[in-house]
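Worksheet: the structure to be examined is printed underneath.
Here the complex is missing a single protein chain, while all its other protein chains stay put.
Now for chain A:
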Amino acid sequence: MTIPKPLIVQSDGTLLVETAHPVYPELRDQLVRFAELLKSPDHFHTYRLSRISLWNAAANGCTPELVLTLLHAHSRYALPLHLQQLVLAEMNKYGSLQLVSGTDCHVLQGDRALLEAIRQLPGVKEHLQGRKRTLLEVKERSRGPLKRLLAQHGYPVQDLVGYLEGEPLSLELRTKTRAGHALLLRPYQREAVRAFHAEGSGVVVLPCGAGKTVVGIAAMAQAKTHTLVLTPNIVAARQWRRELLDKTDLDESLVGEYTAEQKEIKPVTITTYQMLTYASGGSKSKTNKTYPHFERLNRERWGLIVYDEVHLLPAPIFRLTADVQSTRRLGLTATLVREDGAESDVFSLIGPKKFDVPWKEMEQGGYIAPTTCYEVTVSMAHDWRVKYIEATQRQKYRIASENPRKLDALQALLRRHEHDRVLIIGQYLEQLQTVGELLRAPVLTGKTPTPERERLFELFRHGELRVLVVSKVANIAIDLPDANVAIQLSGAFGSRQEEAQRIGRLLRPKRDGGESHFYTVVTRDTIDREMGNRRQLFLTEQGYAYRVLDAEDLDKPPEVHPV
């Protein structure tokens, strides 16, 4: 008997691939060219083929023949017809519309019927000028907004207008970091930089901990021009600055921080999304709204803009990004999947995907420490149970989350990990304060001033602090390289992005290559546990080993699990 083929193609664009199949390793490398990896549980991985993923593929030189031939060849069942038509239609779309420069305007070129259809789309008119029938004359400042609009209507535009050169800057990567470690780009990092540099703007997709910052810095070293770096928050901004100074020959005086605390503009300037989207003047009357910081920064001649954590990019940034289309852009992200479905904005305004490596592969390459996830279930005392039952649906989650018995489990876990660096994460401040007092550990919240936050991080990083209690702030782009255990006491009401972030915390490569652990403590027979089930699903789909433990068993010696 022949083995069934590995690929199952559903009509909604979902592709299931059997990972144990002998052709899987080759097939995977082909699939990531035109589909996004969505889930990677044990036996079957799920990829998604979408309009955007097909545009991305076409932008990288993939052809519909190639995609369809591959699908036909490996599909276990006949391919749904309309999916095949989708592949053909969407991939042929890319390149059928080109934006080039004209005199005093940009010109949108393409098939006459197509241009006519575009002329009729709502909202397009205001971006056009002139009356020519055979081509569309686009106002210069409409370069971004029009591309964005057309992408939303399902038309990808190939932007061939080109870029303005920024001020030159002498910038080299060091071979040995200032801290004294050897600096050598990993093969995939080199490949990512090369892919980005080959052509204009684009997005590099790398998992948390795979060294996205390094890729960004290497790209800067290649571009050698004045660069603006956008980061999600001030802590991440400082982290960038530290890394830049550590890994390049840039003088400290050339790297500026443009934040609420200091507003320096230097050849390399690091700022936050929040600064850019700060609006003044008539918050009510939308028309008079101005963005003083954005305008201030926009006056400089940047040759490159780096967007860190593109998947967190707030919507207003897209509008502003639409105005800087003449500058090269590099997006860095762990995933193109956005909770708000703004994938087409990322595509049209920052650029097509340039590089992607599946998480698991990184892990096998030893670039990410293996993580095991645990769910620790605890019981609830009678009085809390009564309280829980009587509470409204909304309160229930909080009551279950704050179950005091979680603290016993927490202490048991800490006994298990006496020699590890432990991060305790929670949603509710009161609970975190209690934990802090109980363990005599510092508590980091949104209110903790930045210097204090940085000082604590520094202590934790150097191992002088073993346990750190953090609220939601820890969720975004900060680097805690040596935490190898995280214990989540309570979480937001189940956002998958948040989950990925928390795991991402632990995935930073350890110098000793040791295993890391992610514990979630939940209350049995409550909505807390039900949320846990959703988390279990998400993590299983991400390909993590997942185990369920009873709090009562924690004091027993840990079982040895083969990894």
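The working rule: contacts are C-beta pairs under 8 Å (C-beta built on N, C-alpha and C of every residue); 3 or more make two chains touch, one makes a residue touch a chain; residues count from 1.
Here, contacts and distances are computed from a predicted model.
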Chain not present in the shown complex, as UniProt names it (candidates "Amino acid ABC transporter ATP-binding protein", "NADH-quinone oxidoreductase subunit D", "XPB/Ssl2-like helicase family protein" or "Chemotaxis protein CheA"): "XPB/Ssl2-like helicase family protein"
Among A:43, A:131, A:299 or A:419, residue touching the chain not depicted: A:43
Which residue of A:69, A:101, A:290 or A:395 touches the chain not shown here: A:69
Hidden partner interface residues of chain A, rising order: 1, 4, 8-12, 16, 39, 41-44, 46, 63-65, 68-69, 72, 76-82, 84-85, 87-88, 92, 533, 536-537, 540-541, 546, 548
